[in-house]
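All protein chains of the complex are present and in place, except for one that has been dropped.
Moving on to subunit A:
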Amino acid sequence: MASTFSGDETAPFFGFLGAAAALVFSCMGAAYGTAKSGVGVASMGVMRPELVMKSIVPVVMAGVLGIYGLIIAVIISTGINPKAKSYYLFDGYAHLSSGLACGLAGLSAGMAIGIVGDAGVRLWLSMDSLSVSSSLPGLVNPEQNRVQSSETWVIAGRLHLVVSTPILAASAV
């Protein structure tokens, strides 16, 4: 009866809450990033419709955060099997911490992507009224530099997440 179930009784509570935290907070970050940069893209697109498809990059990066949360939540939730492998409170707390790490890092990365994406996309409007495909070479380079620097902020926000989750998910396994 209980002999097939080894480990502490309430440890799965913390494990499942860790999986929940991983997904829910990452989705919060992804939603904030998508919504905030989407609003920026829409307001910019009214003035410059040809630049909208180029400005989808922050939205895609914010969506990827949701996928990170999904992966970690599935890894944690399939690792909670007290009949196959004993599941002590240590494992429960480790899963909770890895889920919180992934989720809260995703939340902060998503907020960063949203704010930077919104501001970066509106940078297009602060250029001159000349379009990006202008034939004046002197004005094309500064535009590209400004856009590239804002995209590196977006990438930096994502790298933080990529580094933190494998470290803490490995501690759970």
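Heads up, the rule we're going with is that a contact is a pair of C-beta atoms (placed from the backbone, for glycine too) under 8 Å apart; a residue touches a chain by one contact, two chains touch by 3 or more; residues count from 1.
The rule is short, and it goes like this: contacts and distances are computed from a predicted model.
Visitor: I want to check something: the complex is missing a chain, and I'd like its UniProt protein name from "Protein YIPF", "Cysteine dioxygenase", "V-type proton ATPase subunit c''1" or "1-deoxy-D-xylulose-5-phosphate synthase".
Guide: Matching "Protein YIPF", "Cysteine dioxygenase", "V-type proton ATPase subunit c''1" or "1-deoxy-D-xylulose-5-phosphate synthase" to the record, the invisible chain is "V-type proton ATPase subunit c''1".
Visitor: Which candidate, A:Ala20, A:Leu100 or A:Leu125, sits in contact with the chain we can't see?
Guide: The missing chain is touched by A:Ala20.
Visitor: Residues on subunit A that touch the omitted chain in the whole complex?
Guide: 1-2, 4-5, 7-13, 16-17, 19-20, 23-24, 27-28, 30-32, 34-35, 38-39, 41-43, 45-46, 49, 52-53, 56, 59-60, 62-63, 66-67, 69-70, 73-74, 77-78, 80-82, 89
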